[in-house]
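The other protein chains are all here in position, but one chain of the complex has been omitted.
Presenting chain A:
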């Protein structure tokens, strides 16, 4: 029997579940490989570990071909749900795995949306699950194939067929499964799953005889878990770069907190504070019966000389502040500018992590790229804005210009500063030229404008004028 088919085989009319002999008869010379479900599961586990590192602290296997990722609280770090799915599918495609992904309120709905919708990156809005499910075939509800066949024999083809059926006769005829799966997909009843753990984790667990729920209690136990975790890290000579705190609730649901740090940390106070800041994102439901704290990412911890009264001024340690802010806003929101050797203003800087060492000398250790020869504007518009001007060609500054509906006379100007396109980056920039002028209007406001093109040769640019920055 065919266990899986690739796109080429699908084009030839082969489908999953077809008998191997029939397939060979249809397509002479067909390449058949024996199925290896154990290796598939192993591969799925590796993907799950990757998702655990990069996406979310709660990841579970959905064999034979699915991953279940609890993304609440993790999506904003990737720029929203749609961006997160694009990242996920893109990264999988880069690794040679064709993936289909969906985000929905419940596990069942996401399962159905990922497998049965046209789009491979579906985001199902809250409340749209019912509309999503109704037109789908019954097997979208994670029902056993035999059961789907039986129901089909009695005329139940799609989810909408059983949606409004009375439950009792349905259960009598087909067992409790259809009703249960439907309720799970709609999020009416719980849908427990078992999250994967990294192999050989550094972790601390705590089981509660009596479920807990109050924020203060959670904070107290977080402190205890961190106190238990830090010695374990110390024994291995590691510091935590990322901590996942999982809460197992009495209804078997999982809630999770994930925090990251810029440098390896095993300071109890700091880790506790980072975790406690996120308590309000946890919904304890009817109570939490287990807390598991894992150092998902740990790196060798280098001991450093602490403050010494002999060594004069001590450089402030900013990693604590950076960690707090990065966990609140997302790591990409915190950066420092590093000079890049490029004359094109938009490319003259790079955003690098906030604790990157000395950036003034430029990224590649070259001479400082921002020499003070030419003044640069304090504000650089995200993209140059078109202005209307009157100027003499080829190299005079404009006499006046009008920007955002205000016309200004130019009192003084410096320039042109000619910046050539970087032909090694894009073919379109081979001949491109920008002539920058620093101008001052009659009120004293100073702007940075440029003309695309050198004023003579139409190949170098359109000769339109743009405003690119505002000086102080």
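Odds and ends about this structure:
Keep this in mind: a residue touches a chain if its C-beta (ideal position, glycine included) is under 8 Å from a C-beta of that chain, and two chains touch if they have at least 3 such contacts; residues count from 1.
To be clear about the criterion, contacts and distances are computed from a predicted model.
The UniProt record for the undisplayed chain lists the protein name "Protein ImuA", from the options "LLM class flavin-dependent oxidoreductase", "Protein-glutamate O-methyltransferase CheR", "Protein ImuA" or "Phosphate transport system permease protein PstA". Within the set A:44, A:159, A:182 or A:439, the residue that contacts the chain not displayed is A:439.
Considering the whole complex, the residue from A:264, A:339, A:398 or A:453 that touches the absent chain is A:339. Touch with the chain omitted from the figure is made, among A:246, A:298 or A:322, by A:322. Mapped onto chain A, the footprint of the missing chain covers residues 316-318, 320-322, 324-325, 328-329, 333-339, 345, 348-349, 354, 358-360, 370, 372-373, 375-382, 411-414, 438-440, 442-446, 469-472.
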